[in-house]
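Questions regarding the structure given below will be posed in turn.
One protein chain is absent from this view; the other protein chains keep their places.
Chain naming follows the written order as A and B, and within any one chain the residues start at number 1.
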Amino acid sequence: MTGLLDLAGIFVFAISGALAGVRRRLDVVGMAVLAEITALGGGILRDVVIGATPPVAFTNMGYVLVPLAATVIAFFWHPRVERVLGPIMVFDAAGLGLFCAVGTQKALDAGLSPVHATLLGVITAVGGGVLRDILSAEIPALLYDRQLYALPALLGSTAMAIAYVLDSHGFIPTLTAAVLAFTFRILAMRYGWRAPLARGVSER
Amino acid sequence: MTGLLDLAGIFVFAISGALAGVRRRLDVVGMAVLAEITALGGGILRDVVIGATPPVAFTNMGYVLVPLAATVIAFFWHPRVERVLGPIMVFDAAGLGLFCAVGTQKALDAGLSPVHATLLGVITAVGGGVLRDILSAEIPALLYDRQLYALPALLGSTAMAIAYVLDSHGFIPTLTAAVLAFTFRILAMRYGWRAPLARGVSER
Partner (left out) sequence: MTGLLDLAGIFVFAISGALAGVRRRLDVVGMAVLAEITALGGGILRDVVIGATPPVAFTNMGYVLVPLAATVIAFFWHPRVERVLGPIMVFDAAGLGLFCAVGTQKALDAGLSPVHATLLGVITAVGGGVLRDILSAEIPALLYDRQLYALPALLGSTAMAIAYVLDSHGFIPTLTAAVLAFTFRILAMRYGWRAPLARGVSER
């Protein structure tokens, strides 16, 4: 079940990566690279950190092929994808929720403490997007846009770690943690919630 | 034999990295950093992914010293190097061919499936150049320049994986795969072959 959630998260992140490539007028190779790195980057970082090498992305066929399918879909039908599926950020929020939950769980299974597993869950969720922005020579949205992005992932990861400590495992806690993070992220976008600037620093 | 090919690929990538440093007017330290990362970055990524730690770059003396030698050569004789050795891109293409072949082989030896080994071969070949561009705060040429760079590496890696599946090993298939990738890359540069943009996206 976690495997299916994982592939769903990979698909939505890959779509967001491939569409980012279209908006930057990259060719199909650049689109595929951004799709793969956005979808797989966070999980590869997680697996390298916990020493689970080769990372799942390099042993599971679906992990490599799903981003290629997303690239093909974005290549031919990107206007329809943008229109039908709504703003790309909703997809990104869904991937964020799924990835922080699954990432925290894998880190806990690998024996990390709940605090460190929560941190690695956040890295799993935001890592792919950060790598996508670095490859595009942009400051990661995580750092500068003052939208809540890491904090929803932190909420989802924390919920997952608490469930694990309370000995609650499986599909229900994973989905709950993912939905918590997703909802927080969507509400933050809807109402323009902002993280505070350091004391005395004014808005740009 | 593979060891010698590996060192040859490291030398040409290091020369290209050190010359990139000269063109950006970096000092000798910056030149050495770009030479080392361009030459060793892809292989380090590969070894970390397959769990072969410490990476060869941190156990083999030649891997560290060859880029330093390339830095010294570029430091004193960079105008002659640019002139005598011809356009830097020919060297880059040779390194590309050698690295995708050797990288695919090491990934297959580590037990990865042919598809994943092909992917890791491409990462081995393009990883150093991508890291060089990231360090230079530039969008990796891989993504934006619409020249064929990843696709020749994909051809060479695929050829290597097919040879491996057909139980053909050693110097001949490695060199064949490298020459295939090199030739495709050179032809793509010569004739200005381009990868397609997404449907409906116009040229910049």
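One rule holds in what follows: contacts are C-beta pairs under 8 Å (C-beta built on N, C-alpha and C of every residue); 3 or more make two chains touch, one makes a residue touch a chain.
Predicted model, so just to flag it, every value in this text is computed and none were measured.
Undergrad: For the chain left out of this view, which of B:G30, B:G97 or B:P152 touches it?
TA: Counting the whole complex, the residue in contact with the absent chain is B:G30.
Undergrad: For the chain that's not shown, point to the residue among A:A8, A:A69, A:L151 or A:V179 touching it.
TA: A:L151
Undergrad: Take the complete complex as the reference. Which residues in subunit A touch the chain that isn't displayed?
TA: Interface residues of subunit A facing the absent chain: 48-51, 110, 112-113, 115-116, 119-120, 130, 134, 137-140, 142-144, 146, 148-151, 194-201, 204.
Undergrad: List the subunit B residues touching the unshown chain?
TA: Contact residues on subunit B toward the absent chain are 21-22, 24-31, 33-34, 44, 48, 51, 53-55, 58-59, 61, 64, 74-79, 134-137.
As a convention for this text, only the chains that are shown with their structure count from here on.
Undergrad: Would you kindly give the rotation angle relating subunit A to subunit B, two copies of one sequence, based on a CA superposition and rounded to a multiple of 5 degrees?
TA: 120
Undergrad: Between subunit A and subunit B, what is the separation of their C-alpha centroids in Å?
TA: Centre-to-centre distance between subunit A and subunit B: 29 Å.
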